[in-house]
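Missing here is one protein chain; the remaining ones are kept as they sit in the complex.
A, B and C are the chain letters, set down in written order, and residue numbers restart from 1 in every chain.
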Amino acid sequence: MAGDFQPTIVGFLCNWCSYAGADLAGVSRMKMPATMVAIRVMCSSRVDPLFVLKAFLNGADGILVAGCHPGDCHYQTGNYYTRRRFALTQRVFNELGLETNRVRLSWVSASEGGRFQEVVTGFSETIVKAGPSPARTEVFL
Amino acid sequence: MGKIGLYLCECGPNIAEAIDLDRITAEIKKDAKVAGIERFKLLCSEDGKRFVTESIKERGYERVVIAACSPKQHQATFEQVVANAGLNAHVFQMVNIREQCAWATPDKEQATSKALRFIRAAIGRVRYHWPLEQKEIECSPDTIVIGGGTAGIEAALRIAQKGRKVFLLEKDEPGGTRRDREWMAARVDALRNNPLIEVYEHCKIRELLGFFGSFVAHLETREGNEVQLKAGSVVLATGAVAFDPTGLAGYGYRELEGVSTVREFEKAASDASDGHPKSVAVIHCVGREKLGYCSGTCCVEAMRVARRVKEASAETEVTEFYRDLCLPGTEHDRFYHETAKTGVRFVRFRDIDVAREGPGLVVRYRQEDGSSGSVVADAVVLSAGVAAGPANAEFARMFNIPLDEHGFFQSEHPVLNPVGTVTEGVFVVGGCRGPAGALDATAQAGAAAGKVLSALVPGRRLRLETRTSEVAEALCVGCGICVAACAYGAATLNEDRHIAVVNEVLCRGCGNCAAACPSGAAQHRQFTTRQMDQEVTQILR
Amino acid sequence: MKGKRIPVDGSVNDTLRSVLALLLKATDAVMVPSRIPSKESFAYLLIRDPKLLEAATPLAPVMPVQGARALQSMGRGRGGLPGILCVLRPCEARAAIELFKRNQVDLEDVLLLTIDCPGAFPTRDYLGNPEEFDRRFEEILQGKQDDGLRPDCKSCVGFSLQEVASDVHIGLLRGKPGEVAVVHRSDRGERLLADAGVAGDDGISDWEAGVEKEARVRTGARDSAFQEMKGRAAGVDGFEKLFADCVNCHNCMRVCPICYCRQCFFDSGDSVRLRAEDYFARAQHRGGIRFPGDMMQFHVGRMYHMALSCVACGACEDACPMDVPVSRVFAFVGAGVQEQFGYAPGRSREEAMPMTTFKEDELHAFEDAGGISAPGTTETQSGKSKDQDSEGKVE
Partner (left out) sequence: MKRFQVPGTPDEAVRELLGFLMEQERIRGAFVLAEVNPGGFAYTLIADRQLLGRAAPTVPLMPVNGGRMVSRLTTLEPVPEPTAVVLRPCELRALFELVKLGQARLDNLLLISCTCGGVVPTRSVLGGIDPVLEKHRDALESGVTWDGLRDTCRVCAEFVPKGADVTVALVGKDTRQTTDMLAETEKGERFLEGLSPSSESEPDTGMLERVGEERAGHRPAVLDRFSPDALGISGLISVFGRCINCHACSNACPVCYCNTCHFESADAEQKPGTVSDELDQRGGLRLPVGTIYYHVGRMLHVSLSCVGCGMCSDACPVNIPVASIFTRLAGSVQGMFDYLAGRDAEEKIPTSTFEAEELKEVGA
């Protein structure tokens, strides 16, 4: 099963660090699973927890939120709020018995093409193990 | 929603070979959401740009999606192209099918599917793009320079040189830490005599408010009068202070007679009339561990002491004790070799201890190889590092700019914007942004002057960031969560209307407020909930 | 009228389900009430995958959500929806058409299928004992009377294809419970039935007779219901008694298919955000003021807003946590004002809503000293309530 399952991961990447990191990974021709489709935001703090929920209910097998490392936010403190909101989101998922391993927060800087590759590869493996999201074909949402 | 034009860039072989553009064309045609699909070998070439501009006009596209390289590469380029076609630059969305698709996915099949999701997301999103208005504000071309040291004076002179008004505020008198250098007097004269520069000496800054284009400073002059100054930008040149070795073990500063800092020693030397010392020991790197960094400027200072002593009396023995010699650049290296030629002895130490024995001072040292020795001296000069000025914290608060772990101002980016700060229109030069020799300070001042002169041109109005946040009054209930989230003080509560409002001059468009707002009253103009939802939905089709 | 007679195979719902299976082949999707996975209630389901039809219950014992709202939830405005066949009770179809007139539902490629409606049980009653009510509802489908149905249903005169502009209608042949009749009511409906192979020109006069017979019964019930309401809803006091238990949750508005505003005026900042000083002034004036206030203003105001389009579906009463007879009042008042303007909500897609048009020569009876003087109609209530506001009572 896991073999032929090609997950779809929605990745919210901040413009200044993680998106640049993703570009760098590409420029450096780093290969990674074609599972993650990026949505560019200026700052990870734009990622409303409802976006994550929406992506999950719409059938995303995984949702990644990625931003500058704490302390390096291009907008000074945005990613600290990102972290709080993500913590809230994941905790709510956990309390409702929704699979918390389908949502992930990672810090990737503009110079960390390699790290971006690791994050995408690692997360993809997790998701492949987890299998397709039950929300994808659910009718009664 | 408007006719959408989709442009596919082959980027030479880069995209064409890695992604099946024919399949993409077919699939997108099936979706029937775009009015036309155009394909070109290299859209960022002059031909390519012309092609886009003209085809937009011909086909009458009202929304444009360009699938090519990373927006970080060519967003601005194509915004211009779209604008040239007579459209608003914001009814355009760029899709990155090169860096994050063609180059990241070897399997053509997979790369194509991924690219398809990217493109569908952009098409879904661009339908909800609306023209954004380019706003402009009046602004003052004048500049406030805070601090009359090497950097501050240089910045003031450079800016005034171009015929621009400068207010230089100094808590003491112009000259700064290098007031005793031969060249400084001339600079201070130039400053004082420049008709375009108003120097406020011995003044106190009561408060400094505003934003890029319009700052207002309230001062109290030496005579105690209240003065109000208006300017468009601010250059912080508040300098740094020398590290104070008091209480530092092993050096005997303020305990042993004859032990002094460089400044004290030079002052004494200039006053002293009676004979010359037989032997002088100069110790480098004082306070290095405590500071946690190499100031990079003190080695030269220390050698300058040796040179002065030798000039005064060639027979005086001078020993320079150092841990590491920091001699960046040809200038400093030459200076070192000349100094060595004058007979100054350089001793590298690991540990060092100064003690008084009988009439003289004894400097005992151990070297890297463990061997030890001692030197008897009548004077021991401590060359201490550079520390952040105590006033930095207050200014940091005033301008909302961060300090680094050592208390120096943090520039927005060490390489990309070394003299700019996160607060637009506020620049940091010289010692206040970290230890800086006269050379560095001058260079930074020049850089800041350039930025000031180009950012604010007399008569030209200031163009504001268009991709900012806004608050829909009908939805807002004034809970203030967005105000708490905003790092720039751009979102504030309007108590009378009991809603939040966004100052578009201060807003940097991060969108934090939009995510903080539960009702959706706060929105980012180019990352609206609807646009984001469309991306999510289309990606997951 | 002609139609296709289809023998009942299994239960009525089984038969309807098999008809839907045929119709689904001729359209993109079917919207139909369906049993939820946890079995104890029903929700609308938009179905493309025929397998999902198993859960479909075209005639459900309850109407937890008004079908027009379900349809609206797929998007306001016109255009964009695929070809959807909506299985609705007549009152739901009427509401859908009222919303269509307000650009709140897209009927461009959507067809409405109505079914003779036996009525529905109050949702909360049903939830208390689903199996019991399922059994009773089956008996109703066999033609048995049941007093447990919602009051509005028992007095509903629009239970069949009277005054509803649907495209396809399915009649339950009461005279001959063994069959149902499928008839088209619009060209699009005709085409659909043809494509699905359920067109026919069997005679169905026995059904029509059955409908008329039932209509007489229901009209009688309605008249007595209105008579009773005339007595109860008389004047401010009567009105206040009817709404005595109201806790101002505004749920009646939220479930009303006709209340289509995103932000109800009576919930808007203008209505609920007053200066403390003003609250005190009003409290001073009456001795006291209740929170939330303006209970009367809300209900009467809402009447002004939607009574002309009220389809008497009973959704408001069904969702009222305090068992206020909301829909009986609104149906009564609605019938009155609708008669006033000779308007029947949902009767036609083209008919202009009374407040969007006028005749130069009309309503002279309301000029000068004229107008209505009989008690129990909105005009006089609101009129009186204004006079009585000033009395020293908690309002």
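Operating definition for what follows: a residue touches a chain if its C-beta (ideal position, glycine included) is under 8 Å from a C-beta of that chain, and two chains touch if they have at least 3 such contacts.
The shown structure was predicted, so the numbers you read here are calculated from the model rather than taken from an experiment.
**Q** Using the contact definition given at the top, list the shown chains touched by the missing chain.
**A** Output: missing chain touches A, B, C.
**Q** Out of C:P64, C:P90 or C:G189, which is the one that touches the chain we can't see?
**A** With C:P64, C:P90 or C:G189 as choices, the missing chain is touched by C:P64.
**Q** With respect to the chain omitted from the figure, which of C:F280, C:Y304 or C:F366 is a touching residue?
**A** C:F280
**Q** Who touches the missing chain here, B:A83, B:V188, B:L248 or B:L493?
**A** Hidden-chain contact among the options goes to B:L493.
**Q** What chain C residues would touch the chain not displayed?
**A** So the residues of chain C touching the missing chain come out as 28-29, 31, 36-38, 40-41, 43-49, 51-52, 64-65, 69-77, 79-82, 106, 123-124, 127, 240, 244-245, 247-251, 254-255, 262-263, 267-269, 272-277, 279-280, 283-284, 287-292, 318-323, 392, 394.
**Q** Touching the absent chain: which residues on chain B qualify?
**A** On the chain B side, contact with the omitted chain comes from 474-475, 477-481, 484-485, 493, 498, 516, 518-520, 528-530, 533, 537, 540-541.
**Q** In the complete complex, which positions of chain A touch the hidden chain?
**A** Within chain A, the residues that touch the unshown chain are 49-50, 53-54, 57, 59, 70-71, 77, 80-81, 83-92, 94-98, 104-107, 134-141.
Everything below uses one rule, namely that only the chains that are shown with their structure count from here on.
**Q** Point out which chain occupies the most central position, where each centre is the mean of Cα atoms.
**A** Chain closest to the assembly's C-alpha mean: A.
**Q** Please report how many Å separate the Cα centroid of chain A from that of chain C, as a whole number.
**A** Here chain A and chain C have centroids separated by 45 Å.
**Q** Could you give the separation in Å between the centres of chain B and chain C, each centre being the mean of its C-alpha atoms?
**A** 65
**Q** When the C-alpha atoms of chain A and chain B are each averaged to a single point, how far apart are the two points in Å?
**A** So the centroids are 30 Å from each other.
**Q** Inside the complex, what are the residues of chain A that reach chain C?
**A** Answer in residue numbers: 139-140.
**Q** Along chain C, where are the residues that touch chain A in the complex?
**A** Contact set of chain C toward chain A: 36-37, 43, 45, 52.
**Q** Applying the document's contact rule, which stretches of chain B touch chain A when the two form their complex?
**A** That would be residues 70-73, 96, 98-107, 110-111, 113-114, 117-118, 121, 402, 422, 467, 485, 487-488, 508-512, 514-516, 524, 527, 529, 532-533, 535-537, 539-540 of chain B.
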